[in-house]
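Only a single protein chain was left out; the remaining protein chains are all shown in position.
As written, the chains take the letters A and B, and residue 1 is the first residue of each chain.
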Amino acid sequence: MSRRQFWLWRLISVGAALAALLGANVLIISLRSTGWLDDYTYRVIMLCGINILLAVSLNLINGITGQFSIGHAGFQGVGAYTSAAFTVFVVSPWMRERGLQGTPTGDSALLIAGIIAGAVCASLAGLFVGIPSLRLRGDYLAIATLGFGEIIRVTILNIEQVGGARGFYGIPLLTTFFWLYLAVIVLLALSRNLLVSTQGLAFLAVRDDEIAAEAVGVYSTRIKVIAFVTGACFAGIAGALYAHFDGYLNPDNFRLDQSIIILTMVVLGGQGSITGSVLSAVLLTAVLEWLRFLPTITVGGRAFSPSELRMVFFSLMLILLMLWRQTGLLGRREFGWHVVRQYWRLLRT
Amino acid sequence: MVRICAKSVLWLSVVTGIVFALGGCKPASRPGASNSSGDIPVGVYLSFTGSTATFGESTFKGIQLATEEINAQGGINGRKIALHKEDDRSDAQEARSAVTKLIQRDGVVAVLGEVASSRSLAAAPICQENKIPMISPSSTNPQVTQVGDYIFRVCFIDPFQGAVMAKFAAETLKVKRVAVLTDVKNDYSVGLAKYFKETFTKLGGQIVAEKSYSEGDPDFRAQLTAIKAANPEAIFVPGYYSEVGTIARQARELGIRVPFLGGDGWDSPKLVEGAGNALEGSYFSNHYSHESTDPAVQRFVAKFKQRFNGEVPDALAALGYDAANILFDAIRRAGSTDPTKIRDALAQTKDFPGVTGRITIDADRNAVKPAVILQIRGKEFKYVQTIQP
Partner (left out) sequence: MEVYLQQLINGVQYGSIYALIAVGYTMVYGVLRLINFAHGDIYMLGAFVAYYVVTGLALHQHPSVGNFLFVLIVSMAVCALAGVLIERLAYRPIRNAPRLTALITAIGVSLLLENGGIVVFGADPKYIPTVLQSSVAPRGGLYISEGQVIMLAASVLFMLILRFIVMSTRFGRAVRAISYDIDAARLMGIDVDRAITLTFALGSALAGAAGMMVATFTSVKITPLFGLLPGVKAFVAAVLGGIGNIPGAVLGGILMGIIEAFVGGSALTTYRDAIAFMILIIVLLLRPGGILGKAVVEKV
């Protein structure tokens, strides 16, 4: 492929992605205004997007670079709280003075400012945790990230300006389908390009055999820190988008449970498979909501709604996956046009 | 290679199939709001799992009892109440999802919940936006009902209850030096402590030590040792009964002899189970007294015991019971299941004979009712005095 062809294809694919996003945006808006799409379904669609961001960004750390973080919700929390504080206490007053608030441009600018603040702070937090612990083995990293998540939670509890235990409310609702899924597309493009580039090989090498990678000249600590900071950055973006979607934050949103839910998404989809993470994020979000519609079941004389048992399902699924299908749904494979093409060829022969 | 891909495509089609099947959950045409026959759908969102699961369960028992009673009497205007309950896993994000689902899919005409102010604050804007009245049984933070004119509560607010205890301590007990021990994870505890401190210092008292713990801690000796060194005349512990008993017992083991003071979070038969004799002589503010000769209270306690295997109701169950009954009363007075009419009727609630006192809803949609001070004597809660708002 010549250089020109390469850029032409790149341009076409970026254009196609944007067109698809805009099309979906128009579709969602018109469906909502005609009442075909109620708030509940819309909420599930939006939560899917946020979970895709979280799962894929964790996959960058866990699946692609072979590290192990169970404090991802901590980074989400940093992003959510800093971006919300930034828009509420800094940007909003500034815009109000100038009469920019409430206009679509003003809202978008406010959201983007919030996202940048969240992303920067979450990346810094990633750097802060990553540098000491990434020199160590995987399980030390796991416990360090877990501890980090707790530190974040306790710190937020102690900051009265953002509500402490009561929670932070009154955050402007700015996140729209368009901005959320734009972030999803950017993250997917970035991860995919990383995987097929020579740079990406270094990440995979660190995952597959750190010592061998070091021996051939890969500076593994640097690679690990890059993966960690990028993952934290996108978790921060997910947090920022979540903060401006729900308008309310509570330190409890970002405890260990949440980290483990994100981890389950990555494991279920297949550690190292980006499309796998996307699929399982959508699947798990939808299934968890779907459990609300099932009739109650009785265990030992007490009635339980299936949605009350969801953490039991989650834990069982984690164990069974590890015992019988450690690779998750997709393993390290990706689902893309090449699969469709191959499948089509298979059908013709 | 091709075979592997074919296999993954198979997996994918299974997965997408499930997703599409789920997507097929059609939005129910909101039944209750428009129909004028059939059951009246009422939504309940509480924490049935997670760290505060026990509060959700207690509250739901109260709501359940009230609903079963009204349905046994033939319902409201000939229509029965159908409860739709959702678990929010003690999590604010889940609370929003649960309430959105209740309103959009179950078409509920009103929502009951949450215990924790944090989760009520998270979900209230959704009820407000959809113009569905929400009654919180026990969220005491003043901000909850400030979300909008569709948000009500049947409990005290923190400033009132904090002031009640502070006044009691300063004027009746005549203590000057008080230590405060708060549950830092719990907004109820933090809020109550804040208003107690405000009033108590205004009345000339002194807060000699402020320490905190978090729900689930097994050991409080470190904080108590520091409190003991400050030499207080009473210790204010505005937490939940689940920890207070343990705290008191460990305090006695450290040689702390002063009385403890607390709020309605103490009201549970489990309190003395955890405390043993350690809380003898301590005081807490509450909505009502079990000893009350008020027939409504006696009837409630008896019925509750009968329904739930001899269990004595705690404050959360009583508040859940009252929240449900105030809602049913409003639906009856509104003569309609239109959420806006129910809201209007709720706002006019006056002198409702609840278990937790005669409840009047004020202009800020808060419950106005007197508080009682109880003392623990012989492992029982003895009535001391009533404090009017």
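Here is the rule we use: contacts are C-beta pairs under 8 Å (C-beta built on N, C-alpha and C of every residue); 3 or more make two chains touch, one makes a residue touch a chain.
Remember, predicted model here, so these are calculated numbers, not experimental data.
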| item | value |
| --- | --- |
| Residue touching the undisplayed chain, where the options are A:158, A:197 or A:296 | A:158 |
| Among B:74, B:216, B:281 or B:353, residue touching the chain not depicted | B:216 |
| Touch residues of chain A, complete complex, unshown partner | 62, 66, 68, 70, 129, 132-133, 135-140, 142-144, 146-148, 150-151, 154-155, 157-158, 210-211, 260, 263, 267, 299-300, 302, 304, 309, 311-312, 314-319, 322-323, 326 |
| For chain B, residues in touch with the removed chain | 48-49, 51, 53-54, 57, 184, 210-214, 216-219, 221-223, 225-226, 228-229, 242-243, 245-246, 249-250, 252-255, 270, 273-276 |
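FYI, only the chains that are shown with their structure count from here on.
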| item | value |
| --- | --- |
| Cα-centroid distance, chain A relative to chain B, in whole angstrom | 34 |
| Residues on chain A engaged by chain B in the complex (per definition of touch) | 38-41, 43-44, 47, 157-158, 164-167, 169, 242, 246-250, 252-253, 257, 279, 282-283, 286-287, 289-290, 292-293, 305, 307-308, 310-311, 329-331, 333, 335, 338-339, 342-343, 345-346 |
| Footprint of chain A on chain B - complex, ascending | 1-2, 4-6, 8-9, 11-12, 15, 18-19, 22-23, 25, 27, 48-51, 85-87, 89-93, 96-98, 100-101, 103-105, 117-119, 121-122, 125-126, 130, 141, 143, 184-187, 189-191 |
